[in-house]
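First, the structure itself, so that you have it in front of you.
Every protein chain but one is kept in place in this view of the complex.
Chain naming follows the written order as A and B, and within any one chain the residues start at number 1.
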Amino acid sequence: MQFTGAHILSIDQFSQDDVEHLFQVADAMEPFARRALRTRVLDGAILSNLFFEPSTRTRVSFGCAFNLLGGHVRETTEIKASSISKGESLYDTARVISGYSDIIAMRHPVAGSVEEFARASRVPVINAGDGPAEHPSQALLDLYTIRKELRIDGPLEKLRIAMVGDLKHGRTVHSLGKLLCLYRNIHFTLVSPRELAMPAYIVDLLRSKGHTVSETDSMEAGLHNCDTVYLTRIQEERFVNQAEADLYRGRFRLNQAIYTQHCKPNTVIMHPLPRDSRAEANELDNDLNQHPSLAIFRQTDNGVLVRMALFALTLGVADQVARHVEEVPWYTAKRFRNPPPL
Amino acid sequence: MQFTGAHILSIDQFSQDDVEHLFQVADAMEPFARRALRTRVLDGAILSNLFFEPSTRTRVSFGCAFNLLGGHVRETTEIKASSISKGESLYDTARVISGYSDIIAMRHPVAGSVEEFARASRVPVINAGDGPAEHPSQALLDLYTIRKELRIDGPLEKLRIAMVGDLKHGRTVHSLGKLLCLYRNIHFTLVSPRELAMPAYIVDLLRSKGHTVSETDSMEAGLHNCDTVYLTRIQEERFVNQAEADLYRGRFRLNQAIYTQHCKPNTVIMHPLPRDSRAEANELDNDLNQHPSLAIFRQTDNGVLVRMALFALTLGVADQVARHVEEVPWYTAKRFRNPPPL
Partner (left out) sequence: MQFTGAHILSIDQFSQDDVEHLFQVADAMEPFARRALRTRVLDGAILSNLFFEPSTRTRVSFGCAFNLLGGHVRETTEIKASSISKGESLYDTARVISGYSDIIAMRHPVAGSVEEFARASRVPVINAGDGPAEHPSQALLDLYTIRKELRIDGPLEKLRIAMVGDLKHGRTVHSLGKLLCLYRNIHFTLVSPRELAMPAYIVDLLRSKGHTVSETDSMEAGLHNCDTVYLTRIQEERFVNQAEADLYRGRFRLNQAIYTQHCKPNTVIMHPLPRDSRAEANELDNDLNQHPSLAIFRQTDNGVLVRMALFALTLGVADQVARHVEEVPWYTAKRFRNPPPL
């Protein structure tokens, strides 16, 4: 892929080389994210954060990544509050907003809408999630995290990953599955209620690429011998009604006792967040918060690196970052310290 | 007008010389808006974008214009979420917010409220729309666009303009009409349902300045021989109820076939946006999206230039912009390319 000027809409755009290239750039962003240094390479550039569906974490992550490169961020978060409610088409919104911006990160509840928007945009568009469809930067940060946690240098192979929960609606597991197709000899264990199973087209895709897939509705069985367990929330906002979602909430729960009994030591624990910590759900228990293999907050930290890399590459400044470097004069000592006890 | 330190509240403040001066400054902003260069002249300055009524386009345009000059933007978009709902007066809000800001752009649903606010403000206030009353930067960008599209250098004369749609509620046509009074020998064709006609005081004003005005409820007749057609949306939010607005939506529609049959070649097509592209309205059809005379997105692009000029002039830095110029290191190639096919 030619990154410069590209829209980042789907994991399908990425070759293995593209991923390796992106991750090298993400590695180079680390001193800026942990505040050893600061850079002004995008000083004066404007990101439009266009969120037609709420997402604090993803929105702030994109905004922060752009600020870390020196740029300005203009945000729109109110869908009803916007011209859309006056009958404006995505085409018009894209033509207009792209005249105000150097790059756009966009989330929308409708699958395909970000691509439709991007076709009319005059600046690169990064898909920050289009309903149940794609969320490419999430899949990339997940893979980046897996490799960092497992200390894999270069392409990963022979990974054993368990995906647990609402595999039907969870776009992060769809995208991560597709992204892992770029690599070899991966074993997927898919743990879900039968009704929330991974869509067949994705299972078929994984198998067609030579990976092995086993499906189960027993979490304990699924955890056996995996390197990484990737938990997900029941995506209640994608269900027709709350009552149906309630049937599944709390079905699978990982906690300290189950981890100790069923996982091999150092199994990496991941979750795309937010995790549902209410008693009736609690798919990932707080009693694991201090566990060294709990990678969920390193995941969100890595998200900043990956998004900085996407901005730097699509705006063509990845090789210029070092030319705009300065010292950080302010206090940063606790930034990446270990979590305090609850 | 002495621009430096002035509030920009109404088109009535502008003389012909003021407009010419503003447009020269706007011209000088073009390299920054299209990213040939960047400037830091307002680095460290703070714009408060105070929107008591939603408007994605106008809000982002003001914010982007300020960022392009190097400044910070602080936004308030939630009217219910604000102190106003606790009984705070506009006077108090103005005293407080003007202590936090170097300049304020404000939109409010009530006519006259921005002026009331400005009287108490300690920093310049730009009216970004006060209900049905004024929206001076829109009128200025419209006039700037007309001149650019018609390649007029210097004061315009003998323009033939058709205004179409909800001329009763559309503040953009009111303001543009008043602004055009500064020039000579203009022919206005006002196309609207009789019930949504241009207010009599504006028609009288136009005539008193020596312009000719014809009114009709036939769009086809109105399009005849004009240089510019300015379409508007039925302003449904200004109607007492939706049913009444629905009576008029879709009454006038410009599309490729009607344009070809009734307009002379190169008639400039304008619209203040958002255009209502829903089937029941569709006042400006998407089949004209690739038409070279469709100026609606050049209009919004020009809005950034005009707002940059307003900021630079009211903050007294118009002649200092060039002293803070730097290269743009990032990718900008597609920024102003032609629109892609739908």
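Here is the rule we use: a residue touches a chain if its C-beta (ideal position, glycine included) is under 8 Å from a C-beta of that chain, and two chains touch if they have at least 3 such contacts.
Source: prediction; values computed, not measured.
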Checked against the full complex, the residue among B:11, B:26, B:41 or B:229 that touches the missing chain is B:41
Given B:97, B:128, B:234 or B:269, the residue that touches the chain left out of view is B:97
Out of B:89, B:214 or B:290, the sole contact with the unshown chain comes from B:89
Against the hidden chain, subunit A presents residues 35, 38-40, 54-57, 59-61, 63-64, 67-68, 70, 73, 75, 77, 233, 236-237, 273-278, 281, 286, 289, 297, 300-301, 304, 326, 328-337, 339-340, 342
Where subunit B meets the left-out chain, the residues are 4-5, 41-46, 48, 72, 74-76, 78, 80-84, 86-89, 91-93, 95-102, 119-120, 122-124, 314-317, 320
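Convention: only the chains that are shown with their structure count from here on.
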Dist(centroid_CA(subunit A), centroid_CA(subunit B)) in Å evaluates to 39
